[in-house]
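Heads up, one of the protein chains got dropped from this complex, but the rest are sitting where they should.
Think of it as A and B in the order they're written, each chain with its own count starting at 1.
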Amino acid sequence: MSFFFQELVNGITTGALYSLIALGFSMVYGVLKLLNFAHGDLYMVGAYIGFFVIQFFGGAAKVSIPVPLLLVIMFVLAAGLVGGLGVTIERFAYRPLRDAPRIAPLITAIGISFFLESAALLLFGAQYRVYNTSEFISLSSGIRIGSVTIDSVQILVLAMGLVLMTGLRMLVNRTKLGKQMRAVAGDREAAEMLGINVNFTIAATFFLGSALAGVAGVMAGLLFNQVTNTIGFIAGLKAFTAAVVGGIGSIPGAMLGGLLIGLAESFVTGYISSTYSNLIVFGLLIVVMLVRPSGLLGQVQLQKV
Amino acid sequence: MKGRLVLVAAAVGSLVVAGCSSSSSSSSSSTAAAGGGSSSSSTKTCTASIGIEAPITGPVAPLGTEQLHFAELAVSMDNAANNTKITLVQGDTQLQPAQATTVTQQFISNSAIVAVAGPAGSQEVEAIGGPMGRAGMAFISGSATAVALTTGTYPTFFRVVSKDSVQGPQDANYIVKTLHPKALMIVDDQEAYSTGLVSAMVPVFQAAGVKVDHESVSQKVTDFSALVAKVTAADTVVVLPWQVAANAQQFGKDLAQEHKNAVIFGTDGLFSPGTFTISGSYVSSFGPDITAIPADASIASAAQAKYGSFGTFGPPVFAATHVIDEAISSVCKAGQTPSRANVLTAIKQTNEPTSILGQPISFDSHGDLVNGKFFLFKINSAGKYQLIPS
Partner (left out) sequence: MSIDSPGPQVGADEWVARQGRRREYLPSWLGRAQRETERIGWWPRLAVAGLAGALLPSVGLGGFQLQVGIDALVIALLAVGLNIVVGWAGLLDLGYIAFFGFGAYGFALLSSAEIGSTGIHLPAYLSLPIVMIAAALLGLGVGLPSRRLIGDYLAIVTLFFGEAFVEFTNNVAPSKLGGPNGITGIDPIRAFGWQLVSNYGYYYLLVIALVVTMAVLRLVERSRTGRAWRAVREDPLAAASMTIPVNRVKLAAFAAGAVVAALAGTIYAAQQASVFPTDFDTPILILIYAGLILGGAGSIAGAAVGALVVMITYDGLLRSSAEAGYLFYGLILLTLLVKLRPWRRLAAVLAATVAFGFAAYAIVKAISATAVASGPQSGGWIASALRDWVIVPANPQTPGNWGFVALIVMLIALVQVGTRWRTILMVPTIYLASFVWETRLVVEPSITRQLLIGAILIVMMNARPQGLLGQRRVEALT
């Protein structure tokens, strides 16, 4: 039984991480109908930023400032810088293609992905960058219920994930900016005619989505310890999967999708087999998609005549 | 419009003239060198090119870049020691056999290249063995360990590491005899290196009556919490024949975090004193820790200074490149111009009494390293690798 709970905890934690990345992906898709394949690479940039912040303050073993302050700086810096990077990419790569068929920005996104990955390789080098989280957040600080352990980093990830997701939901549903985002996502031309500054709204959406990816990158660094330039590819794929399975364009859907994938991976690896875990998870997801063709929480697509 | 055409023509014309003039000047200087060289062999510069095929970008970029750096180091050190002018040409395979084929064709078409260091993966060797054989060009790998590669199919293939059928059983026997596990978990990383070792080790465990839980996880995965949760109390040993030391480090951290007492046993892919430091773990390696060998101190410090910390994949490629450098140098000393045929012959006759790998290097008739053995290390509480005397 404790095995079940351990796998549950593991699944929810990784699921929370996937949800965060999927959220940003889904937001961008909502306003632009764009599958941003470079989203995973923004996550990778965030992870590198977190690493360099640790190095700046003395390295993992001898951090010169209190750990909570270090974490705050890491998250804020990653969010800000990666958000800015996202806005820049939108302005220069995606805005000119706003009226092009949807498949064109796909290739631009792929080009940006290539570019970001190789720029990271060029600037930061190929070796793995290790966070060594256990040096400044000790392994034994955590909760232990029976033989189920939840360590501090997992708690941090879960807590931050919850806070960010709730905050985002409130932003989208209650604030003016959120309303503008929903309007632009619904019908861009109508929103423009109603006086909404579409460019600003889209830029703000990109900023938020990319900032979320950056924060997720720092969290991944804390959880998984090693950072290299290719981590973005798998993360991007998982984000895409989670967002679509949950219903693309829907924020609660992205959250649900991420959790579902995290739990599925955990339980399938734990109970069935690790060799075939990917295959089985894919199979499960295909079944989910066939049963609910618009995703779990997606709106049923009405076809306009 | 016409003005632009005139401008373009002028620009192109000037570039072409510049190109022709400089290329003609360089060709005249090279003929002068060759002409002067043929008179006395002592003043002739020994010029040749070596190709290196490695996964420099792509899924295992850290590995490939380390291999590339050590090859560059070997070439620069040997050029200084032997007074040769060997240049290195790099080819990126991204660990894909199809790209290895393209890079190999590129090297074969380049007549200046006389031998190749690499490729890294056994699958890549299978893909390029035929063309290399037909071109008569030697290639020495520092990390392709599949047993099938040296059964005579690839006459120009050599390797400076032992094959899976040596490392696998040696490690497995050690585990059975010294660690006495009742049950263990062995996890492969879904690559040929790993599955080869697993198929060599599992029979030894099963013959000794050890309960084996065979798991599998891709190298791209960085989250092992689900897998670690499967480690039972009876599993006293977890065998990780992986190639990414950082992943094993993470696995060890997850083990500690979930309060599991299993000991990690890693194969040579995990030998990485800077990265894999879980206390109490075992690591096997084809060579002693080069940072601990006095003779290798200069190489280790040069590598450290230029490239930072390194693991286990660099030194064998250094050894392979060094073998090729020495072969080229010996061909020049015999008064010949290096060519693929005579370098291949020289490599076959390689007989180095010592090497960076801490053992003599010579090749048997199939290209395998003669008397390759594996050393065992245990990591102490300070994270240092300590050699277990055999």
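Following the convention adopted for this analysis, contacts are C-beta pairs under 8 Å (C-beta built on N, C-alpha and C of every residue); 3 or more make two chains touch, one makes a residue touch a chain.
Fair warning: this is a prediction, and the values are worked out from it, not measured in the lab.
**Student:** Report, in label order, the displayed chains that the undisplayed chain touches.
**Tutor:** Across all of the complex, the chain we cannot see touches A, B.
**Student:** Can you tell me which of B:Ile50, B:Val75, B:Val114 or B:Ala192 touches the chain that was removed from the display?
**Tutor:** B:Ala192
**Student:** For the chain left off this view, which of B:Ile56, B:Ile86, B:Ala226 or B:Val317 is in contact with it?
**Tutor:** The single option touching the absent chain is B:Ile56.
**Student:** Quick one: say which of A:Met1, A:Ala61 or A:Ile103 touches the chain that got left out.
**Tutor:** A:Ile103
**Student:** Just name the one of B:Thr150, B:Ser216, B:Gln257 or B:Asn342 that touches the chain not displayed here.
**Tutor:** B:Ser216
**Student:** Which of these, A:Leu17, A:Leu35 or A:Val184, touches the one chain of the complex that we don't see?
**Tutor:** A:Leu35
**Student:** Identify the residues of subunit A touching the omitted chain, counting contacts across the whole complex.
**Tutor:** 29, 33, 35, 88, 92-93, 96-97, 99-108, 110-119, 121-123, 237, 240-241, 244-245, 248, 275-276, 278-279, 282-283, 285-286, 289-290, 293-295, 298, 301-305
**Student:** Considering the whole complex, not just the chains shown, which residues of subunit B touch the missing one?
**Tutor:** So the residues of subunit B touching the missing chain come out as 3-4, 7-8, 11, 15, 18-19, 22-23, 26, 56-58, 90-92, 94-99, 101-103, 105-106, 108-110, 122-123, 126-127, 130, 146, 148, 190-192, 195-196, 216.
By our rule, only the chains that are shown with their structure count from here on.
**Student:** I'd like the Å distance between the centres of subunit A and subunit B, where a centre is the mean of that chain's Cα atoms.
**Tutor:** 35
**Student:** Going by the contact rule at the top, pick out the subunit B residues touching subunit A in the complex.
**Tutor:** 56-59, 61-62, 64-66, 187, 190, 214-218, 220-223, 225-227, 229-230, 244, 246-247, 249-250, 253, 256-259, 275, 308-309
**Student:** Hey, which residues of subunit A end up touching subunit B in the complex?
**Tutor:** Per the touch definition, subunit A meets subunit B at residues 3, 6-7, 10-11, 13-14, 118, 121, 125-128, 130, 134, 139, 142, 144, 147, 149, 151, 220, 223-226, 228-231, 234, 265-267, 269-270, 273-275, 278.
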